[in-house]
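The complex appears here minus one protein chain, its other protein chains still in place.
Chain nomenclature is as follows: A and B, assigned in order of appearance, with residue numbering initiated at 1 for each chain independently.
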Amino acid sequence: MKLSINEIIKIVPALVTGDHDFEITGLSSFDDAGSHDLTFACDPTYLARLNRCRAGAVIVPESFSPQPLVSLNCVLLKTSNPKLSFFKILELFHPKKPLIAHVHGTAILGRNLRSGEGTRVEANVVIGDDVVIGNHVHIMPNVYIANGCVLGDYTVIKPNVTLMEGTILGHHVIVHPGSVIGSDGYGFAQNAQIHEKLAHTGHVKIGNHVEIGACNTIDKGTLGVTSLGNGVKTDNLVHIAHNVKIGDNTLVVAQVGIAGSTCIGKNVIIAGKAGISGHLTIGDYAIVGPYAGVSKDVPANEIVSGIPHMPHKTWLKVSSIVPRLPEMRKKISSLERKMKNLENKSE
Amino acid sequence: MKLSINEIIKIVPALVTGDHDFEITGLSSFDDAGSHDLTFACDPTYLARLNRCRAGAVIVPESFSPQPLVSLNCVLLKTSNPKLSFFKILELFHPKKPLIAHVHGTAILGRNLRSGEGTRVEANVVIGDDVVIGNHVHIMPNVYIANGCVLGDYTVIKPNVTLMEGTILGHHVIVHPGSVIGSDGYGFAQNAQIHEKLAHTGHVKIGNHVEIGACNTIDKGTLGVTSLGNGVKTDNLVHIAHNVKIGDNTLVVAQVGIAGSTCIGKNVIIAGKAGISGHLTIGDYAIVGPYAGVSKDVPANEIVSGIPHMPHKTWLKVSSIVPRLPEMRKKISSLERKMKNLENKSE
Partner (left out) sequence: MKLSINEIIKIVPALVTGDHDFEITGLSSFDDAGSHDLTFACDPTYLARLNRCRAGAVIVPESFSPQPLVSLNCVLLKTSNPKLSFFKILELFHPKKPLIAHVHGTAILGRNLRSGEGTRVEANVVIGDDVVIGNHVHIMPNVYIANGCVLGDYTVIKPNVTLMEGTILGHHVIVHPGSVIGSDGYGFAQNAQIHEKLAHTGHVKIGNHVEIGACNTIDKGTLGVTSLGNGVKTDNLVHIAHNVKIGDNTLVVAQVGIAGSTCIGKNVIIAGKAGISGHLTIGDYAIVGPYAGVSKDVPANEIVSGIPHMPHKTWLKVSSIVPRLPEMRKKISSLERKMKNLENKSE
């Protein structure tokens, strides 16, 4: 496949410096790009070594201007969001295969299934009773969908996923392989030494344009709902406990755990491996740093880090001091000795 | 469905304040409850705002007496364990569907299967040779059960679970979706630069009334057994390595990892995301705090937190001081300056 710069900018508008007829034959990362590849550079470290990039064309920010004495051999395309522009062009080179409607002969469908048009159900899928599936939904092999689930239009369920009873997914949702949505939460009542299992009558409700990573576990509400808003994206191996609520466009990075009944606002970022205790509120636009352990509410727009969490700026100072604790301890001992000396003298 | 207070207290005995003929039409959480709902309140924060609860009836502790001037519109039911009482009534409103014995036509059964009565095996289940299954066992779709496994009565295996060779489960066990029990442990012998795989000849043995969360990984013993006692409950994404032993009624919260050959007592609580190193002993009734990293034995009844762990009380003090480390460092510098001044003067 070949596309000239002129053809490309018809689809992804850009300000071009260089040959408009130059032909792109592939797309690649900054360091791997060859002489007829297109790549992109956003942040200063990449832009600073643009002269060493072997790509035929590079998408750069609108604000970028090359340093005066540096000669660039590549065509420059300036856009307001180079990363987004690059991946839009990538889709031209790697077009999605159209979804061919089909129900595989080995799929087992429950009673009272309502299914839209253009939907594809692959081998060994098992679907319970009273399930509602929208249009152009793709259910991949070995998936289990329990009674009463609802799947919105254009949703994709990857292989070996389990959706337990009553799970509701919006449209354009992607659930990656191995994930479990809607299983019972960790809810027990102590009865002397015994932990008695509580009945779980709630469910999980997930909004539109949500992406759930591989091997996530999202528990149903004990009573009521565990909910993820529109545009939420979770990475792999994320745990979301019963009755958690997550607002729109929040990012939950790999191996994060969120305990029961915690409410997380919209456009929050929870970085990798962080944990959030139960029954807390994390405000909109807050950021929880990697490895953090959040044990109290976090106000909107705050950035926190550490176990237990503290303001990120404090944590930066603290973490530069921690390795110097042995030195601090020596200084205190030395001060104590000197103090004793002085006190003795002054007596 | 409707039940009067009088009907309810025939099943769950309680001391009633208010109208015995009041009818309950549903059960709900404290904050979502409506005028004909039943809810419950155990801890002081909920009891303190009971006058703002819209529920028709509330189960409260026996010790509870409303404040003198507060008028409550709801019926009060006093029991010794409100949470347990509430969930017992919940089961009346949401009765479990009876398990209908059946083996689905797509299930693949190995040789020499011994199976009890009333057992249900769903679609695409694959069962190896020499497996023993008790009475009223429920095996859900896409489960794999390897050769030589034993499943006790009333046990439930949820979808997409994998039980590897020789796994023994007691009765009334629940294994949530995606979990893997009995796979090879992480055992290698170093041979120059190469890590040579060790043969794993052990197995996993799990007691009665155990609940295993979603996407757990419980490895078989390298030699001998990995064992979980009766009443153990694990949350989601828990890792239990080869030859670990866990005592009765111990709780293992989400994303905990327990390394090889560690022995954990009975009635222990291991909070979310904690890790426990290999070859350790954790005593009965010990509590390991969230995010803790346990690197040495923990005596019975101890509460520990931190990485590496320390007594929880110490950790509480430590964690209130850590954010003040920059301030402490400044104080030390200031003391050093003043000390120099005084020393100069006194010379």
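The rule is short, and it goes like this: a contact is a pair of C-beta atoms (placed from the backbone, for glycine too) under 8 Å apart; a residue touches a chain by one contact, two chains touch by 3 or more.
What you see is a predicted model; the values in this text were computed from it and never measured.
Novice: Determine which one of A:24, A:60, A:146 or A:237 touches the chain that has been left out.
Specialist: A:237
Novice: Taking the entire complex into account, which one of B:6, B:201 or B:301 touches the absent chain?
Specialist: B:201
Novice: Which listed residue (A:16, A:103 or A:123) would be found touching the missing chain in the intact complex?
Specialist: With A:16, A:103 or A:123 as choices, the missing chain is touched by A:123.
Novice: One chain isn't shown here. Among A:150, A:163 or A:214, which residue touches it?
Specialist: A:214
Novice: For the chain left out of this view, which of A:18, A:61 or A:141 touches it?
Specialist: Among A:18, A:61 or A:141, only A:141 touches the chain that is not shown.
Novice: One chain is left out of this view; which of A:6, A:112, A:301 or A:319 touches it in the full complex?
Specialist: Touches the omitted chain: A:319.
Novice: Of the residues in chain A, which ones touch the absent chain?
Specialist: 27-29, 32, 81, 83-84, 87, 90-91, 94, 104, 106, 122-124, 140-142, 158-160, 174, 176-178, 209, 211, 213-215, 231, 233, 235-237, 248-249, 251, 253-255, 267, 272-273, 290-291, 307, 319, 322-323, 325-326, 328-329, 332, 335-336, 339, 342-343, 346
Novice: May I ask you to list the residues on chain B that touch the chain which is not drawn?
Specialist: Residue positions of chain B that touch the missing chain: 106, 108, 124, 126, 142, 144, 146, 160, 162, 164, 178-180, 183-184, 186, 188-191, 193-199, 201, 215, 217, 219, 223-224, 237, 239, 241, 255, 257, 259, 275, 277, 293, 295, 306-308, 310, 314-315, 317-318, 321-322, 324, 328, 331-332, 335, 338-339, 342, 345-346.
Going forward, only the chains that are shown with their structure count from here on.
Novice: Taking the mean of the CA coordinates per chain, how far is chain A from chain B in Å?
Specialist: 26
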